[in-house]
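Apart from one protein chain that is not included, each protein chain of the complex appears where it belongs.
In order of appearance the chains are A and B, and numbering begins at 1 in each one.
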Amino acid sequence: MQTNKNTQTSKTDRSAEKIKSFLSFKLDTELFAIPVMDVIEIVEVPPITKIPQSPEFLKGVINLRGAVLPIIDARVKFGFPSTEPTVNTCIIVLEVEINEEAIYVGALVDAVLGVFEMDENAISPSPTIGAKYKANFIKGMIKNDDNFIMLLDIDKVFSALEVDIVLEVSE
Amino acid sequence: MKKNILVVDDSESIREVVSTALEEAGYETTKAIDGQDGLVKLHAAQDIRLVISDLNMPNMDGISFLKEVRQIEKFKYLPIVILTTEAQETKKRAAQKAGATGWIIKPFEQNKLIAIVKKVLG
Partner (left out) sequence: MDGMRQIYIEEANELLDSLETALLALEENANDKSNIEQVFRAMHTLKGNSSMFGLTHISDFLHNLESIYDKVRIGELALSKELLDCTLAALDHLKIIVYSPDLEDPINKERHQQLSNEIQQLLDFETNNVPVKEDLLATKITASKTYHIYFEPYPNFFDDGSNPLLLLAEIAGMGKTVVVPHFKTIDFIEEFVPTECISFWDIYLETTHDEQSIFDVFVFVHDSAFINITEIPYQGLLNNPSFLEKVHATASTAAKMDIQELLSLSESLGINDKTLVEKSPKPNDNTVNGRIEKNKEKVASSVRISSDKLDELMNLVSELITTQASLSLFSENNKIAGLETISENIEKLSRRLRDVSFGMTLVPINNMFARFQRMIRDTAAAIGKEINFSTMGGETALDKAIIEKLVDPFMHLIRNSLDHGIETKEERIRLGKPEVGDISIKAYYSGVFVYIQIADDGKGIDVEAVRNKAIEKGLLGEGQNLSDKEIFNFIFHPGFSTAKVVTDVSGRGVGMDVAKRNIVDLGGDISIDSTTNIGTTITIKLPLTLSIIDGLLVNVDNIKYVVPLSAIVKCYEVENKLMKNNFNRLLILDGEQIPFVNLREEFDYELSCNLLSQIIVVYDGKHKVGISVDAIVDEYQAVIKPLGKYYKNQDFVSGATILGDGTVALVLDTNKVIDLHIKNTMKYAN
């Protein structure tokens, strides 16, 4: 099992601009980003043990250097059908907070794109019109080159509850 | 090279106070919880220059510990200082007879302890 430790870009102290680093990843055709601070590491996908009778978004558990790590299928969370992993599929190991407790969880994503820096002030609020996902899961929108990247609130997205992130069309 | 002092006492509070005082004065310390443990540590450490020991301990008390140590050729002249409470003046004499180099009466002040240690170790 190969592990790629993501490089943390240094947080330069430019007080006027609040520059933060983000990791972007892809689910199906959509792009998402999370603060690099919350990322522990990125690993390749080992055999995943599924727990019977568990919800679909819980893909199972893996062995991460001797610890048992739960894996969430991010595709399923965001309304995409589950697929077979490809060569680019990987797991982002995150630290999330659930009920005031810090827990490690792995997010199964289609591909990790890279790290980019962004001025926090340049993050626009998520659009309400044509929004695909419920507002409280998305912290904001980032425009990078030609792409729109959705910034996630990982504590909400990866909480243990089986909450629907996708907005029903009728709502 | 720091000089290593063995502190033998069944009370953790006393062990800590004594060893901290000694360490602050620039010595190295090894701790033991009773006479039995003291013997083990003495052999294991190989570089103990002075022993400070309580008298009242379970398993093997201070006097027995003294007698055992003095029987070992290597430790015949190892300085051993006894901690006693005032009420045990007579035990203090028994300790001297068993081979103690000196004694300190509990409770004692840090400076006094260090002064005695310096006097014994030079």
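Basically, a residue touches a chain if its C-beta (ideal position, glycine included) is under 8 Å from a C-beta of that chain, and two chains touch if they have at least 3 such contacts.
Everything numeric in this text was worked out from a predicted model, so none of it was measured.
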item	value
Among shown chains, those touching the left-out chain	A, B
Contact with the hidden chain (one of B:45, B:78 or B:94)	B:94
Sites on chain B contacted by the missing partner chain, in the whole complex	10-14, 16-17, 20, 33-34, 36-37, 56, 58-59, 61, 85, 89-90, 93-94, 96-97, 106-107
Where the missing chain touches chain A, by residue	1, 46-47, 49-54, 58, 60-63, 66-68, 70, 72, 98-99, 101, 103, 105, 160
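One rule holds in what follows: only the chains that are shown with their structure count from here on.
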item	value
Rounded Å distance between chain A and chain B, as computed from the means of their C-alpha atoms	62
